[in-house]
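Only one protein chain is missing from this complex, and each of the others stays in its spot.
Chains here go by letter, A, B, C, D, E, F, G, H and I, matching the order in which they are written, and residues are numbered from 1 within each.
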Amino acid sequence: MIREELTEKILDIKREKGWTWKHITDEIGGMSPVLVIGALLGQHKLVKPLAKKAAALFGLTSAEEAMLNEVPYRGTGTSMPPTDPLIYRFYELVLVNGPAWKAIIEEEFGDGIMSAIDFNMEFEREPNPKGDRVKITMSGKFLPFKYYGNEQGIPDYGFKEA
Amino acid sequence: MIREELTEKILDIKREKGWTWKHITDEIGGMSPVLVIGALLGQHKLVKPLAKKAAALFGLTSAEEAMLNEVPYRGTGTSMPPTDPLIYRFYELVLVNGPAWKAIIEEEFGDGIMSAIDFNMEFEREPNPKGDRVKITMSGKFLPFKYYGNEQGIPDYGFKEA
Amino acid sequence: MIREELTEKILDIKREKGWTWKHITDEIGGMSPVLVIGALLGQHKLVKPLAKKAAALFGLTSAEEAMLNEVPYRGTGTSMPPTDPLIYRFYELVLVNGPAWKAIIEEEFGDGIMSAIDFNMEFEREPNPKGDRVKITMSGKFLPFKYYGNEQGIPDYGFKEA
Amino acid sequence: MIREELTEKILDIKREKGWTWKHITDEIGGMSPVLVIGALLGQHKLVKPLAKKAAALFGLTSAEEAMLNEVPYRGTGTSMPPTDPLIYRFYELVLVNGPAWKAIIEEEFGDGIMSAIDFNMEFEREPNPKGDRVKITMSGKFLPFKYYGNEQGIPDYGFKEA
Amino acid sequence: MIREELTEKILDIKREKGWTWKHITDEIGGMSPVLVIGALLGQHKLVKPLAKKAAALFGLTSAEEAMLNEVPYRGTGTSMPPTDPLIYRFYELVLVNGPAWKAIIEEEFGDGIMSAIDFNMEFEREPNPKGDRVKITMSGKFLPFKYYGNEQGIPDYGFKEA
Amino acid sequence: MIREELTEKILDIKREKGWTWKHITDEIGGMSPVLVIGALLGQHKLVKPLAKKAAALFGLTSAEEAMLNEVPYRGTGTSMPPTDPLIYRFYELVLVNGPAWKAIIEEEFGDGIMSAIDFNMEFEREPNPKGDRVKITMSGKFLPFKYYGNEQGIPDYGFKEA
Amino acid sequence: MIREELTEKILDIKREKGWTWKHITDEIGGMSPVLVIGALLGQHKLVKPLAKKAAALFGLTSAEEAMLNEVPYRGTGTSMPPTDPLIYRFYELVLVNGPAWKAIIEEEFGDGIMSAIDFNMEFEREPNPKGDRVKITMSGKFLPFKYYGNEQGIPDYGFKEA
Amino acid sequence: MIREELTEKILDIKREKGWTWKHITDEIGGMSPVLVIGALLGQHKLVKPLAKKAAALFGLTSAEEAMLNEVPYRGTGTSMPPTDPLIYRFYELVLVNGPAWKAIIEEEFGDGIMSAIDFNMEFEREPNPKGDRVKITMSGKFLPFKYYGNEQGIPDYGFKEA
Amino acid sequence: MIREELTEKILDIKREKGWTWKHITDEIGGMSPVLVIGALLGQHKLVKPLAKKAAALFGLTSAEEAMLNEVPYRGTGTSMPPTDPLIYRFYELVLVNGPAWKAIIEEEFGDGIMSAIDFNMEFEREPNPKGDRVKITMSGKFLPFKYYGNEQGIPDYGFKEA
Partner (left out) sequence: MIREELTEKILDIKREKGWTWKHITDEIGGMSPVLVIGALLGQHKLVKPLAKKAAALFGLTSAEEAMLNEVPYRGTGTSMPPTDPLIYRFYELVLVNGPAWKAIIEEEFGDGIMSAIDFNMEFEREPNPKGDRVKITMSGKFLPFKYYGNEQGIPDYGFKEA
């Protein structure tokens, strides 16, 4: 069994039952819905109690439950550049605005990155008379680039004598 | 003159003057700093009054001022996949989470996309004892996919008689 | 079940029945034929009443009907660059004329894009003694690039104090 | 001198003079503006009388005028996939709708293509209370795929005896 | 059923029967052998009477016969650059000689292309004491690039008033 | 000096003098025009006497003459896939017809290739009331794949004892 | 049946029988082992008598035997760049030394190539106290680039009058 | 001025002076040599005091000193896959061993990554009678993937009510 | 049977049994766990005694055991660039630091590479109050680039007389 087969099975059941993602994530609970959905789509791990709930909900075998609890090879669900327009727009935001984001974050925080691992994200619907808006709030830990060697006392040179 | 040369000139002046982006965007004002920086980096247009201010600040020629007011060929500043770690992390967020974002937005809003054109974005520094966080708030207009033909009365078939 | 399998099944039935697309879209109705065909080829969603009609026509299961009503991961039907000559010619039009289209639209409308989402398209056969012509009429909403921050009062800088 | 250098020079003059494309194409006349602009951007040839007018307008040397009259190596102005959002939307239309366009054109016309060479295109602004629209009318000659051998009497086999 | 499966079936039968392409194209007749072979390999359409003959020869079902009569998504049979040496040599001819072919055709015919659609091709074996030669004769209709707008009276500008 | 600079210089002179390729190849003579043009475009070597004639015609330095006599790094003049429509059509012919060409040549000649090195090519203009045609005659030596080991007596195994 | 399936079957039998390639090529004989192995791996054709022997050895059906006698679509067994270290080292030799090989062969032989078709290759184990060496001896026919037109009398120009 | 030009200048001076990297990093000090070298090669930032020392050593202008203190667009120094054999071997280690590294780290640490930002690295020369060895010690902070939503109380669903 | 199928079977059994990699490598023993895991994931060979143990542990057939003892086509388990964040961070280390590693190793050892074949690697968990660290120790034999010809007496020139 590979993860894609499990994802396909889960989507088949969702379709047959006519469930929404809201229903599914309400049932499974315990973690942000966007992560639970990501896991069911094969891009994240479900921690054990959630994998158990998911298995109960979808009637999965214990091997399938165990697979949901594994860390998948992430990033397999999106061709790059994304051909799907909804996902492409996010890609385009990075493509067009990447240099400005880099400038503004580095000026505020110094050399480093916003973590994509210690990261959370929330979606809101923003009512607007001209058309509702998708509001996304992201928050990632800033990780300063570490200039190693300037704290512990540095070796004389790149190659130490063994 | 091509836009890359203007960008290089602007960055040379910024470096020589020792200016921060904060200083520059405070001087130019009138629009979100992330957009002004993007324009100075060659990825956006500066509207006329801002191009004028930028030209005054950097001592640009009128041709250079006019170029700042042009819509550039966007997306030239970021190799894809981005080799720079700070920008790559955003790319990775799309890569890994794209399918879940698609699922969750489509369930809430229906078929469509979050606009990358009618879109705004704000950065905040989120103090945190474990390490400050980069907080980003995005808001893009939801654009419903238009099923044309179901409003105006549809032609009998794909090909009308001319 | 994945969308490609449903597309294959639909094409198998179309072939066995000897149906034309005209027959199929006349039966399903309710939306522009080019969109209905796109949906049956796995690139668009069919709204519920049309999915129902399509399911009746092709004798699909309810799960298959539900799948037709899902937004697919679009863009999977065309390798890029397209190897098929008919589709390649459209690609070539973008490749060769892209810069001129950009210049002419931006001069008329300002900074922005023609939407590919709020978009419609019609085909006509244009009789011509030298050989009939394919006439395509496209109309997409112009979406002006939004210079956010210049309306609501701008934060002093990219990073607000939290 | 290479064509990119001539394009850069023309854009420099346009910027310095503050000319619009409308002004330029009105001055040069004689052909659809989108083609004239394409030629000035290095993607098409200007026929001799138009190259002469363009040279007069921009004050070009006779070598530069001659270069405008050459067929350039087309397709150099657009990275693929296009990173510029305005051009990308056209690319996306091909990507997502290519299969349906192929189905609909082939059913109407038979096996063949819409020519990208014997092709014309017009832009209109379509006023609309919800936001003006870009209207594009394309017309390309249908070129039927030629099943050679079924007219002239076919050789017995692929390899004739010499 | 997808076209690749039909191609595989046809090749299986050819192999089991020990037929040559010459035998097959003699049986099917009606069109140049190189096109008939291309169609059986999934790259072209067989017109109805030929599809019928092919179906009779190979013992195909009526659905398979109908599929042979469909225009396939062309260009799927050759990886690019071609890894097969025989096909690569043709690719190399384009790669190395493309610029000269362009120069020589444009000087003789003007701006335009040699059609790959209204095109025919013949193979001959050229006996030669130093080793026989493959002689290929191609003939494609020259399609002049159409400078639209210079015949019918041109709109004043790119954008007409609607 | 690199070959691209020499090509650019030659094209500059051609443009300034208003020479046609016919004039140039008539002057240089001695070899098929398509090869001479290819050499002047930096894709082939000119043999010494022709390099001398070319140098005299274009007023080249002796170093430039020597460079024309060098075998260039071939294949640098054509992006792949070719973005120029004239060259792309040849690429498309390979893409779509490659498998059939392979089948037909191998059935006639056996395992091997048509040489792209011992190869010649001629262009003719084929008058035709429906539009003149480009006629191309190619002839390449067939090179049979050599099954070594079946002539000279074969080593017992892949690895001989040294 | 496709060639990959036959290759897989052959490797399954080899594994089950515990045969070495030496055993297999000794049994089949008649051609250099490296070619026989290449054919069994789906990259070359086995001439009829060898295909027969191979079929007897592996217990293949007559269709499978016929497939071994077909020229496969070569080059499908190696991803490029090769991810396998053993094969990558050969690729690297080309990558790093290509320019020097070109210089040295062209200076000795003139313009042309070493044939990869009329080519043979032998492996030897070279005992060496510092570690045995792989010794490979290749020999390919030099094919001089043919400057056509300089022997037979050249047409006046690229385009002959038809 | 762009960073590549500064790198080139620094390497020119290093070469003219005959300095080793050891000499340079001894002079600049303050941080691990591998990072200082990386910065001088344009892949890292030098903190101010080190940029000052580097500027003094190389006789740089103040603008060049400021540029050394900027975070460059990282990752521009290595083509991927790396064509240089020394760097390729590291790439190959990732390519071949990536799946095992993932398995072993995730089993020990759980879901997460080894940081490439809070990371240090040391080189040692390991004397060995069979040939000295390069010993590399890396240490990166493990960053656990954060399952947000399971700590703070989760919103009922992906989309909160605004 | 192909290697991917065997890998899938092994992972299925591991999942069903609930075994850890630690348990598996303890059972198989005899070699560094990272190599054993790599072999079970299809990227390395298991030597015979270990393949036997692995077969006993997983209940494999003798053909499967034999396959574990084969050298696989390495490098198939990691898409490049890696989409999985854990593996990507290693790729990024090469991308960003490659040039510095090259400088530092070549200055210490001279021209050559660190072998990726005569190479070993160890993982340690480094407890750290700010978060435990992954410590990796690599050691690869330095292979000096061999300047052949300067030891044995060099031939007069590249081409010897045969």
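Quick note on the criterion: a residue touches a chain if its C-beta (ideal position, glycine included) is under 8 Å from a C-beta of that chain, and two chains touch if they have at least 3 such contacts.
As the structure is a prediction and not an experimental result, all values here were calculated from the model.
Asks: Among E:65, E:92 or E:122, which residue is in touch with the absent chain?
Replies: Of the listed residues, the one touching the omitted chain is E:92.
Asks: Which chain I residues touch the hidden chain?
Replies: 21-22, 25-26, 29-35, 37, 44-45, 47, 71, 73, 99, 102, 106, 111-113, 115, 117-127, 135, 143-150, 154-162
Asks: Determine and list the chain E residues touching the chain excluded from the picture.
Replies: 81, 83, 85, 88, 92, 95-96
Asks: Going by the touch rule given at the top, which residues of chain F touch the chain that is not shown?
Replies: Against the left-out chain, chain F lists 1-2, 62-63, 66-67, 70-71, 73-76, 116-117, 158-159.
Throughout what follows, only the chains that are shown with their structure count from here on.
Asks: Rounded to a whole Å, what is the gap between the Cα centroids of chain A and chain B?
Replies: So the centre of chain A lies 22 Å away from the centre of chain B.
Asks: Residues of chain G that contact two or more other chains, please.
Replies: Residue numbers touching two or more other chains: 71, 73, 83, 85, 117, 158-159.
Asks: Go ahead and list every pair of chains that touch.
Replies: Pairs of chains that touch one another: A-B, A-C, A-D, A-H, A-I, B-C, B-D, B-H, B-I, C-D, C-E, C-F, D-E, D-F, E-F, E-G, F-G, G-H, G-I, H-I.
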